[in-house]
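A single protein chain has been omitted from the complex, and every remaining protein chain is retained in its original position.
Here is subunit A:
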Amino acid sequence: MEKPRQISAMEAFEKLEKVGEGTYGKVYRARERATGKIVALKKTRLHEDDEGVPPTTLREVSILRMLSRDPHVVRLMDVKQGQNKEGKTVLYLVFEYMDTDLKKYIRSFRQTGENIPVNIVKSLMYQLCKGVAFCHGHGVLHRDLKPHNLLMDRKTMTLKIADLGLARAFTLPIKKYTHEILTLWYRAPEVLLGATHYSTAVDMWSVACIFAELVTKQALFPGDSELQQLLHIFRLLGTPNEQVWPGVSSLPNWHEYPQWSAQSLASAVPNLDSDGLHLLSEMLQYDPSKRISAKKAMEHPYFADLSKAYL
């Protein structure tokens, strides 16, 4: 992480192919010339002169500096400063290379019509909970957990949490959080209802949605607007009220919504055993204070028969 004046990023790495494109720049598969090692290079343009270093980069790097030691958080190996052809500063984040992500993995099963094997779902879920527990234990909220942000190695079936650009440390007193975060489908109801002081439970809601999606290969709540998103949730889990969720009617975006009663999770997520359904329901608790934590989830009976030695 020292300032690399001597050797530029482009001398150190050979770009092999573009593998993705984010908000702030391209991601390449690249080879480190010195070692032959394959890495992912995330290039960050600083082209918006007025903005300087994008805050997502600033947060991602500093948070990964703290969390990268966990086996279930993507490993940031280095940050290099370089210049593009126009002579502008670019930053390269050097990550370990992972060959796929959970979104592509789920899609590959959807295409063949097969189900993801039960033991694989369990292993991936356990690794996800473990990584999330690690982040939360270090005072970091991810805030944008979704299949696309979970990297995988197909050979070892290792899962790693990535894209911490929206993550933040939640432990220091700051002005209210914005609620303009998270992909809609995985967004917790308290965020949709406009709560500005939310916590680790928002990540657990996303974990629940990912869990169901691993089993059914379909998004659990595929809303296309904030209102539709809420109605999707209410239709399955019942419209919340002060009894199940004290304080819900005082949230900023609360209105009189259509009244639905809760449907059975088993019908929405078939092929999940009773332990799995119980865990899922604990993760989908309306009241954030009652929602299960990542750490508690790891101890749930659903994971009892999983061999955790290598996870």
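What we mean here is this: contacts are C-beta pairs under 8 Å (C-beta built on N, C-alpha and C of every residue); 3 or more make two chains touch, one makes a residue touch a chain; residues count from 1.
The rule we apply is simple: contacts and distances are computed from a predicted model.
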Which choice in "NADPH-dependent diflavin oxidoreductase 1", "Cyclin", "DNA replication complex GINS protein PSF1" or "Trafficking protein particle complex subunit" gives the name that UniProt lists for the one chain left out?
"Cyclin"
May I ask which residue of A:Ser62, A:Gln228, A:Asn253 or A:Ser289 touches the chain that does not appear here?
A:Ser62
Quick one: say which of A:Thr89, A:Thr183 or A:Ser281 touches the chain that got left out.
A:Thr89
Using the touch definition from the top, which of A:Glu17, A:Asp50, A:Glu86 or A:Asp305 touches the missing chain?
A:Asp50
I need the residue numbers on subunit A that touch the omitted chain, in ascending order.
1-3, 46, 49-53, 55, 58-59, 61-63, 65-66, 79, 81, 89, 91, 137-139, 168-169, 171-178
